[in-house]
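Up next, chain A:
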Amino acid sequence: MTRLRAWLLAAALLALAIPFSPTPATAQGIPQNIPRKELLILENPEGTIKNAGWFNIWAINAGSQSNGLQQAALDTLWYIDPEKGLDGPWYNSLAADKPVYNADFTEMRVKLRRGLFWSDGVEFSSADVKATIDIQVKNANMRFSAVLANNVASVEAPDAETVIFKLKKPNSRFHTNFTVRWGAVWILPKHVFDKVEDPAKFDFNKPVTLGAYTLHSFDPDGKWYIWQLREDWQRTSLGSLGKPGPKYLAYVDPGPPDKRVIAQLNHELDVIHDIAPEGMFTLAKQDKGTRAWFKGFPYGHPDPTLPAVIFNTQNENLKNRDVRWALALMIDVKAVSMAAYRGAATISAIAVPPTGIHPEAYHKPMEAWLKDFEIDTGKSKVKPYDPTVGKQIAEMLRPSMGDQIPSDPAVIGNSFGLGWWKTNVAAAGELLTRAGFRKQGNQWMTPDGKPFVVRLMVEGDLRPVMTRAGTMIVQQWKQAGIDARIDVAQGTLVTRRAAGDFDSFIGWSVETWGGHQDLSYFMDSWHSQFVAEPGKPQPLRNWQRWTHPELDKIIEDIRKIDFDDPKGVELGRDYVKLMTREMPIIPLMAYNVFTAMDQTYWTGYPTSDDPYANPVTNWGNSRYMFVRLKPAN
Partner candidate 1 sequence: MSGAAEQAPVLQVRDLQAHFRTHYFGVNREVRAVDGVSFDVNRNEIYGLAGESSSGKTTLIKTIAGLLKPPLEMVGGSARFSFLPDWDAVGRAPPEVVRAIRWRHLSYIMQGSMNVLNPLRRIKHSFRDFAWRHLGGSKAEFDLRAAAHLERVKLDPSVLAAYPHELSGGMRQRVTIALATICKPEFIIADEPTTALDVVVQKDVLGMIRTIQQEMGSSVLFITHDMGVHAALTDRLGIMYAGRLVEDGETPEIFARPLHPYTRHLIGSLPRIGDTEQREGLEGTPPNLATPPPGCRFHPRCPLAMSVCTTTVPAMIETLSGHRVACHAVNPGMAA
Partner candidate 2 sequence: MLAILRDLIRYNLEFRIGLFLVSIVVVMAALSVVSPYPAGDVYVVPPDLPPSTAHWLGTTSRGQDVFWQLTAAIRNTLFFGIMVAALSRVIALVVGLLAGYSGGWIDRVLMSINDTFIIIPLFPILILFYFVLRDSMSTPLLATIMACLGWAYDARLIRSVALSLKTREFTQTSIFSGMKTHEILAREHLPYVLPIVFSTTMNNMNWSIGIEVTLAVLGFTDINTPTIGGMIYWANQHTALVAGIWWWIAFPIGLVVMTFVGLFLLAVSMNEYIDPRSRLARMGGGR
């Protein structure tokens, strides 16, 4: 038996020794052979890439896009920043200037920059742009085939620096297809694709890049990609803005939120794309080097999207705007903000995201109109707008968060938002009554005598913060006497959203440029001509399947004016007023993304103090961050 004991002891010691022997304990996830101070490690929110060796972004649904491919390797004509930009939000990237349309918007002329080269030494020219359109129009199975085929009659490249698009119909916003906010139609290398038989089945490995970086190495299991700064980085559009700081970029899959937090605490992940608010608070508390968009509360970077309760307006009960307004008045947005973001949300009462330049263009100018806005419930007249809700949330948080909460009202307005609808269950009841609903005990019944059931669809784990907001709203509706139910559609939400198989869901049908006041980004697709029959798939983005003659008029007016025409803002305000009266969606807040940036190895990240770019790692625009990053010490 003594021998047995000795064996057991030896085995135990061996087992303990193995993990610590081969590599130092800190080296969990940082690459070997690359100096850490030359390397920026970013999260690729797409997770593990199943077909890691696929770089042909022009094929449908294949490979990764935000593994560095669209951030560091590809390029297109223009970029628009959701924030202020390095030198204004508009970038001429491959194009030398803004697009020039003819009078009836049926032709777009683009002048290209010269002196830009592909990573294999071939010079970029108008032929590449023409090939990008021609190849995708010819092969109908490619990512941008449909949109290009729909718009473009022909492309001409009269010389190396000029491209002329002849459009099939007037379109004053055609250039936006080549303008990166998150992504766009990327320009492909003609000299590579010319040799390819079927461009949809070509893996483009190793990619020939037009961006400042080339592929260094990648994991065949799809967990990481490493990109290296090109020797000739000056011959790229990004290089003209200065030398990018990091010599190497690693886009990695760091796992679920808690692992991301652990990785950044260990300084093995410089930029986290997004985490739960609690994870953000932990990082802010435990890691002095971590910086988020806002220095203090509410930290997160507001995306130019507008999470809202989106109603299926083809649903019999929800057709009536009184019912939709009643449901809005039952919501206490303070509690929703607490539940979803622990208060770290930027609320918005109107149907424009409270981000980028929108507060200046819409929210602040419309404050007066909102304060006067009145609804007639049939029994009483109510002014539902409470301009102090943002401040109330800040005050609610101050006891527990202390100094992290700003005290300057202007800062509060920017970070927490301005006002929202005051909870008014009584007025909501009056509205429901007018709509023919009756209250039986504590339960609202529909006009035909059935319990008023509202299912609120959420995406579960895939959008945790939205799921949390939905849970809270359902609880508030329940307390107000509605048979509300949460409906977790993890993985099925997109299918059901398109099919109209929902009563309501948390999501966004409003999504904008952020850095530009133009609203056509989402609004054009809201025209009644695109609304599908109940049960038929609805094209994006009018998920609420809502139509209104006034809306159609606004859309048609916008189509006729230029992208930068100041009239666009006025039309936008008309849209806001219409949306407020009709309430087809209940706007809640900006989609705050908790992008956490670790300043241990790199400094100079974009923040609310210096809002030159969007730090969110998967956006194509995030590349502008690279030229500002400097090694720490």
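Just so we're on the same page, contacts are C-beta pairs under 8 Å (C-beta built on N, C-alpha and C of every residue); 3 or more make two chains touch, one makes a residue touch a chain; residues count from 1.
Candidates were picked such that all candidates are chains of the complex that A comes from, given by their letters.
All figures in this text were calculated on a predicted structure; none of them were measured in a lab.
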**OP:** For chain A, choose the touching candidate in this complex from 1 or 2.
**Re:** 2
Subject >> Of chain A, residues touching candidate 2 in the complex >> reply: 256-258, 261-262, 265, 275-276, 278-279, 281-282, 335, 338-339, 342, 460-461, 464, 467-468, 471-472, 475, 485-492, 496
